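Only one protein chain is missing; all other protein chains are in place.
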Amino acid sequence: MDEYEQFKTTYFAECAELLGDVEVQLSALSTGSEDPEVLHAIFRAVHSIKAGAGAFKYTQLAAFSHEFEALLDRMRDGRIPVTETGVSLLFRASDILSAMVESAESKTELTGNFGSQILDEISIMVNGKSSAPAASKETVNVATEDTSESEAVTVYLIDFAPKAELFKHANEPLLIVRELKTLGELSATPILNQLPPLGKMDGEEAYIAWQFKLTSKARLDEVEEVFEFVTEDCSLEITSEANLDATEMEEDIPVSEIGNPASPANTPPAAKGPVTAAKVTSIRVDLDRIDRLVNMVGELVITQSMLSQQTSDLPAEQFPSMVRGLEELALHTRELQESVMAIRMQPVKSVFSRMPRLVRELSAKLDKKVNLVTIGENTEVDKTVIEEISDPITHMIRNSLDHGLEGTEERLKLGKPEAGNVTISAEHRGGRIVITISDDGRGINRKAVLMRARERGLISETHTPSDDEIDNMIFAPGFSTAEKVTDVSGRGVGMDVVRRNIQALGGRVSIQSNPGKGSRFTMTLPLTLAVMDGMIVQAAGDKYVIPIPNIVESLRPPKSSLKQLPTGQSLVSIRGSYIPLCFLHRIFHLGGAITDPAEALVVLVESEEFGTTGIVVDELIGQQQVVIKSLESNYKSVAGISAATILGNGKVAPILDIEAIYRISQQDLRNSPLPTASDGLSGVLQDSLARTNPQLATPSIG
Amino acid sequence: MGKKVLAVDDSKTMRDMVSFTLKGAGYEVLEAADGLLALDALGNQSVDLVITDINMPNMDGIGLVKALRQNPAYSSTPILVLTTESDDSKKNEGREAGATGWIVKPFEPEKLLKVVQKVCG
Partner (left out) sequence: MVAVEIDTASNASTKTGILTPDEMAEENAPRLMGTQQFVTFAIGAEEYAVDIMQVREIQAWTEVTILPNQPHYMRGVLNLRGIIVPIFDLRCRFDQGETEATSIHVVVIIAVGDRIIGILVDRVSDILTIDGSEIRAVPDLDDSGESDHIIGLVTAGERMVALLDTGSLFRHEIMETELDDADDAAALQA
């Protein structure tokens, strides 16, 4: 089996995945899931581990997984109820399993009785009594033929009459004859007396029988083995004329080839040297505990930033050790936070693995053939992100299958392969995760998109958008790409909602399309939703946080660069383009803020949704990493606020949802248009504005 | 031209090993990770043998055997089920569904080849 050594790598990688699955499913079980699929999935995972263990002759692992599997089998069919004790046993058994896999992989020895206590408990649950020694019987029993051949030659007379069922199972008498021939000298006599007249023959029936005479050194069981698959589908009689080795015909006890004849569980605990704790390189930790740890580290970060803030003007020469200590504290805190965050990192596989099923179901429904390829499924992100990416990915895949890929006929006509290709990939890039979903379908119909965008007033008549702008119109609010409503993409949720949900997570999404060749969605997200880099700003004495990834720059605009549209929209001219301004104090109805943008500060932020906009605040306080806290766990959602954080002084500061802020400011303008002060704004300005902010070109202007 | 075998197993290790063994013996091997994918992979092309694991997500081996037997195109294609079950219940379940034979895991290359030869020559 040495050439099979190469598969061990695959096997252990697979084990790692399977054990991961087991863990996921077990936690579902422990939180009260009654989905029968959960136990089936655990069973399958353990089963696969066992199969490989058998193949690679990891006896201890095979033996243990066999017992574990037996327990799961009984639980999944309800013979053993799934109780809290049972689930706890499953958890511990899976720990043992992990440790055994680990030891097999690292070629380290576990003690012979490792896990025997759990085996005992399993046995009590399965058999109602403790019978650990019997545990590994099955695995030792793996059948490998006795190679010691009997030298005696036997003449066997075999009467073989196939039944119809034999053919229904796709067995073939001729192959059986051929196999018998390999055992020795064979003569065959067909018996045709059962053969009906031709007209009455049923193709499905079996009428021919044989009598064979086999002269062979093979033992009876070897001869019988030839008929192994058909014993119940035929009448069979084997008699040996010269029973020279009658004893051989007794049931043979298969001799195990598997290394150690004493199975691990059979070995008395003391017999294998000192009982040392097994080398376990991973431990299972309750998710709640990790979350608590993450929260506490978050608190620590806040406390640390509070300390640095309050001691920032400490003269270093007077308190050298204090200042150095604080610097080290900052460093260690950051490192600690990173390490803790790393604990919660999970591969995106758990989400990707759900997609083949989706694709299969959709392709059946749409009657399109689809090949799904996933790349980079081991890319890790924080679990908070994992929980959130499933919906957008699902949606984009639906979109690709429904709108992107052509039907089979159309594809063939176009000279494309019959089956469409959809690829999901994930990778890390610049501290973020990039997920792409691409297809080789028809791409975006720009003509249709542009027409619709114009129809809906999403884009002004005078403006000629670039291809890229047109493609990304599918994310515009209220834009539905579906020519007709299908039960796949449905009505309701459009790509605009997908984009908004992604943006709410601090992510971005865009589409690149190549007409006739396909399209690709690109979604980037932060690696975690637990912390973020934020710019702290102040307006009317209150502090707010603007996500750094959205910020382009901040400036104090000269008066001359400020303009106002008849709609009341204020604009700032920056390097030749007009950028709309949102006044935070107006949006949030704050009194006492600086109202003149020339006196205040403009933070330019950008988003796929609206392009670039300037948020007017009183001043910038500083940049820091902030811990993201949900407002909604104890309160309702607040328009314009995505979440909150806790600042160094222990106070809560809202984190701005810049897309929502932009929407509110636009809505406010429409609801209470300022008296038209200046009509002096030229068409050129309008056009320039439309170019920077296609969606700003509201029909209310014309 | 070697005979064509479809190997169905949710465990990549097993698929790889079965495939490696069979290819080494001159068979052409198609692979699929579960019953539904197997049906997808088959399309309507004919194969000389299907080897399938029993425990798989989405559509298990028994389901696959039944589905294949219902299709006239595969009613006489030999199907082997891979089983580790010591008891005969799985073998019988497979047989009742229409399987031709079974291979008892753990995986043994020689044994696999022997059984494959037995049912498809």
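Letters A and B mark the chains in the order given here, with residues in each chain numbered from 1 onward.
The rule is simple: a residue touches a chain if its C-beta (ideal position, glycine included) is under 8 Å from a C-beta of that chain, and two chains touch if they have at least 3 such contacts.
Quick caveat: nothing in here was measured; it's all calculated off a predicted structure.
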Shown chains touched by the chain that is not drawn here: A
From A:Val126, A:Val616 or A:Ile641, residue that would touch the chain that is not displayed: A:Ile641
Interface with the undisplayed chain - residues on subunit A: 295-296, 298-299, 477-478, 496, 500, 542, 587-590, 629-641, 644, 646, 650-654, 660, 663-664, 666-667, 670, 695, 698
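In the analysis below, only the chains that are shown with their structure count from here on.
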Where subunit A and subunit B are represented by their mean Cα positions, the distance between them in whole Å: 28
Contact set on subunit A toward subunit B in their complex: 1, 3-4, 7, 10-11, 14, 40-41, 43-44, 47-48, 50-55, 57, 62, 66, 138, 141-144, 167-172, 175, 178-179, 226, 228-229, 232, 356-357, 360
List of subunit B residues in touch with subunit A within their complex: 10-14, 16-17, 20, 36-37, 40, 53, 55-58, 69, 75-79, 82, 84, 86, 95, 98-102, 104-109, 117-121
